[in-house]
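For this view, one protein chain was removed and the others were kept in their places.
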Amino acid sequence: MADLTVTEATDGLGLPLAMGDCILSAQAPGTAWLIAPYPGRRAACSAALAPLGLSFPAPGQGLAGQGLAAGGRRIVWAGRDQAFLFGAAPPEGLAEHAALTDQSDGWAGLRLQGPDAEAVLARLVPLDLRIGAFPEDHVARSLLGHMPLLIQRTGPETFALMTYRSMAGSAVQEIGHALKAVAARRRLG
Amino acid sequence: MSGGWRIPGRGAGIDRQRPLRFRFDGREMEGFAGDTLASALMAAGVRVVGRSFKYHRPRGVMTAGAEEPNALVEIIEGAQQTPNTRATVQELYAGLQARSQNRWPGLGFDALAVNDFLHPFLGAGFYYKTFMWPRQFWERVYEPIIRRAAGLGSLSGRTDEGAYEKAFAFCDLLVIGAGPAGLVAALRAGRAGADVIMAEADTQPGGRLLADLPEIGGQGARDWLAGVQAELAALPNVRVMTRTTVTGAYDGGTYGALERVGLHRADPGDLPRECFWRIVAKRAVMATGALERPIAHPGNDRPGVMLASAMPAYVNRWGVAPGRRVAIFGNNDSALATAQALTAAGVQIAAYIDPRPDVPALQDFPVYRGAQVVGTRGRMGLHTVQVRHADGVSEVPADALGLSGGWNPTLHLACHMNGRPEWDARIAAFVPRDGMVPGLTAAGAAAGGLSTAACLTDGARAAATALADLGLPVPEMTPPGAEDAPYGIAPFWAVDAGGRAWLDFANDVTTKDVAQAAREGFASVEHMKRYTTQGMAPDQGKNSNVAALAVLADATGQSIPDTGTTTFRPPFVPVSIAALGAGGRAKGFAPERRLTSDAQSRAMGAPMIEAGLWYRPSYFPRVGEATWREACDREVAMVRGAVGVCDVSTLGKIDVQGPDAGRYLDFLYTNRMSSLKPGRIRYGLMLREDGHVMDDGTCARLGEGHFLVTTTTAAAGQVMRHMDFVQQAFCADWAVRFASVTEHWAQFAVAGPRARDLLNTLLDQPVSADSLPFMACQPVTVAGVAGRLFRISFSGALGYEVAVPARYGAALFSRLVEGAEALGGGAYGMEALNVMRIEKGFITHAEIDGRVTAFDLGVQRMLSAAKDCIGKPASERPGLMDDARGQLVGLMSVDPADRIDAGAPLYAADAPARAENWQGHVTSAGYSPTLKGWLALGFLSNGRARHGEVLCIHDALRGRKLMARVCDPVFLDPEGRAMRG
Partner (left out) sequence: MRLTCPCCGPRDRREFTYYGHETFLHRPAPDAGGQAWDDYLHNRDNPAGPTRDLWYHDPCGTWLVVARDTVTHAVEGSEALA
């Protein structure tokens, strides 16, 4: 039994933060394994992931587990030859084809929801987040101000954001500034 | 004169039901919602709004737009003031406070107006000639005087606390300008389903329609405008951004745009003052319209003289009469049309003056054909215009004079990527060429089409072109009919009648200055600009550039196209640095990285020190300790005598896996890692390809194909980038992958003779000296949590580093500190860590500063002879293995009380402290409570052969001079007994 108390990355940051018509809340990534297939092994990785109802994602792709067995598992592209497996331990046999690293504690997860979510992110993220260019389930690695960012659109007005755990405070602060300014504009009508 | 300047029934842009009080130079006045500061001042009868830059001449409002050269004011907001604000752009709000600029003591009487009488001595380049001698007077005497006399507004001197914002936007088509051409372009592209952003600098779409009110498609301009706006608003794919000036065109279809957000509000609340947009557009239509240019005639800077086209703007938008009796001086058909329009609006036209002999003379006002304005009268405002015509000179009473020398297409943006416009003799102006900015098309007046009908047609055409490029369907569109009068112009730039005729009002440049520049050899347009300063004021010569080069062309006998234009560069209008740098103030530029132990360290009173983006505790003060040194000395003694705990999570941790991991690390590190046994750790050195040391750290083998590499805090990012490069460039087919796990693990150094005792209170399976020897590692369970234990030491004491997933970091730190305190130890910070690593001669980036080789560090033996690695071939170049290079040494002050500082230079004991005697420098220094003296590391030429020698450290910067003895860089326990024990 763990005899050490747990501190989440976003503890003490004043979340959830609701301003205007947006809400920023904590969304801990949970179990997160980074899967990096060795050269030429992407198909083998997909095969090994099949029992989870998943396959190795293409760049920019996020996949939710298929079928009842999926149980909220997701796999999300996370960089060159890398993907995050959320909500499950790597299946048997995957280690033969890919480097596996537990990253469950390395990232702070946030969720931004609301009609102005795109407008808020436009203040911080140099990405084209229009729904046509960045539809639901799409994923990108980019920047949140000067912080590393993994961003996924999880709904028409919802984004999942991940940045380094140590930067959670700055991330919340920066998004908070943007929320405030966008809310002030919204009040103008 | 007060009151009575508003015209009843005119001024659709103001709301007469909403009066607003404001102050100008302390005087309370009243305007209406919808007014600009300029229109409100004119309505209040204020004629003089500023003093000119050099001659301190009284000046009035000249334009109705962004190009205003004269009406620059300071806007006061509490303790803040924003200088050089164009009154023609500043919207009025309740309580606005504005102050005129460049006058003392006041606008009415300005002491420095004496400059005006000295003008024969103050022409172009006067300061280059007059203030040459004595030389040292320039900086101390002349420049301060000139700066005070010639000037613009001033800053408050306080930090700008206002909020600014930056934002990104993306679209298929960016329409720049919402005049008739832009509106039609946006409408057509919007109907086609393109994502459109239409950026308009003004408070509302319309452009010249708002001033000229032409009939469009049988409707009044405002009705037509309302219809178009309603349709655009209903299109979800069209975004209309008002108060947004596109300021620059950049590579890759990126445009900069400045939006005024809170600047026009009495109570902006949480609104930013401005937002700087970076708009990425696949295509752009530049529908920026055209700027009218004045004519240079003697006395043309008198308050009351303005652009002819500004007059209908003031009449129709703001309901303000430019004067009781207005004269118009123009050389083109639009000037005549303006005179007719003003008459129709009830403004009395005192005279229409045109140098062309064939102007139709039958008008509702006196027309002077073949005539010129040769002078004006009126000290603080125009009252007479002197007109020279075939029958002599007439004195025409007039309190306002509208000038129109023709129109210049607003083509600045098209030139931002170094494209050059071409001369169009038809309209006597420069027009943009196709392709000056990739993806950008000019339309309407910006492309030289000067009638409303031409703008409407051309906007539709430009949209069609853009849509075709975008692969979108081009919807049918028949632009509405509108005024399509031919535009006739006879080029006419300057009146030759003696006296000063202004070209550049903002910088007080006259036709004589330009002619003088040409005479003195500054005949190229770029030289003329710099010699006269024409076009260098905040307005960047928007209404003087073309006329100035026409005068230059005349003086040099060249044609205007051969003379060419100066280069237009971004930004098109002044952009505050705060807006450009929005998000970068205070911590915005550098996010904070906080340790899992951060809250507890702060709670313990530790001052935090920045290490890259990280914040680390420098020391943990205890009751009774008066200085940081006392805390630091105590913490060192704690580690040397009992046990200390330090958060070392900031060190980069890179997990390297794969069958080829060992082979890959052998190529990356100077020493061999593939021979490391699982469960063992090796110190490693990484070089840059040029042979210098990039970073150092440890490499632990966690399993057969599994390594964990550490980097220094400072170089973690650089090392990751380097590792990616080496792999992707040289061995992409090797089965190796790596990932940063820095953030996943919280890692704590536990160091000191009681370190093992402390750890064993937390480990589920205790370790012994033998079960985990020095430089070994193993998985452990720490208080029930799966972690890792490394037996490594950066302090030279018996040491371990224990790692747990970051969620447990705060709890583990607190348990370790509690345990350490019970054993007579405690937490230690960066200061103590630094002292202890100096005692042991361990290097950091203070030593490996990018210029240092393994040879310099005395670790040449770490370059494995049996294999190649990054940096090895270059490190063996003879110049990098020269004994004369600085070599790592230890330094101890001869008198232990003498303090040594990092950065101080080293000289031979008897040599004067001069550059040619420089022998090396101190890289790190600290007081060692263990050895009771000041210790330092440094680089000394041929240092390894000079142990025992006494040197002089002469630190002129801090005014310290002392003698120090050279020694081995390892001061303490050279055999490493303590850490191996």
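Order of writing sets the labels: A and B. Residues in every chain begin at 1.
Keep this in mind: contacts are C-beta pairs under 8 Å (C-beta built on N, C-alpha and C of every residue); 3 or more make two chains touch, one makes a residue touch a chain.
Since we're looking at a predicted model, the values are computed, not measured.
For the chain that is not shown, the touched chains among those present are A, B, taking the whole complex.
Per the touch definition above, the residue from B:G269, B:G703 or B:P873 contacting the chain not shown is B:P873. In the complete complex, the residue from B:A603, B:A729, B:A884 or B:A915 that touches the missing chain is B:A729.
Within the full complex, the residue among A:S46, A:S142, A:T158 or A:Q173 touching the omitted chain is A:S142. Touching residues on chain B toward the chain that is not drawn are 168, 250-254, 278, 280, 417, 438, 689-690, 720-721, 724-725, 727-730, 732, 868, 872-874, 877. Within chain A, the residues in touch with the undisplayed chain are 59-60, 79-80, 82, 126-127, 140-143, 148-149.
Keep this in mind: only the chains that are shown with their structure count from here on.
With centres taken as mean Cα positions, chain B sits 31 Å from chain A. Looking at the complex, you find that chain A touches chain B at residues 1-9, 12, 34, 36-39, 80-82, 98-107, 122-128, 130, 132-133, 145-147, 164-171, 173-174, 178, 180-181, 183-185, 187-188. Listing the residues of chain B that touch chain A in their complex gives 163, 165-170, 195, 261, 268-272, 278, 280, 583, 587-596, 599, 613-614, 655, 657-659, 724, 732-745, 782-785, 804-812, 815.
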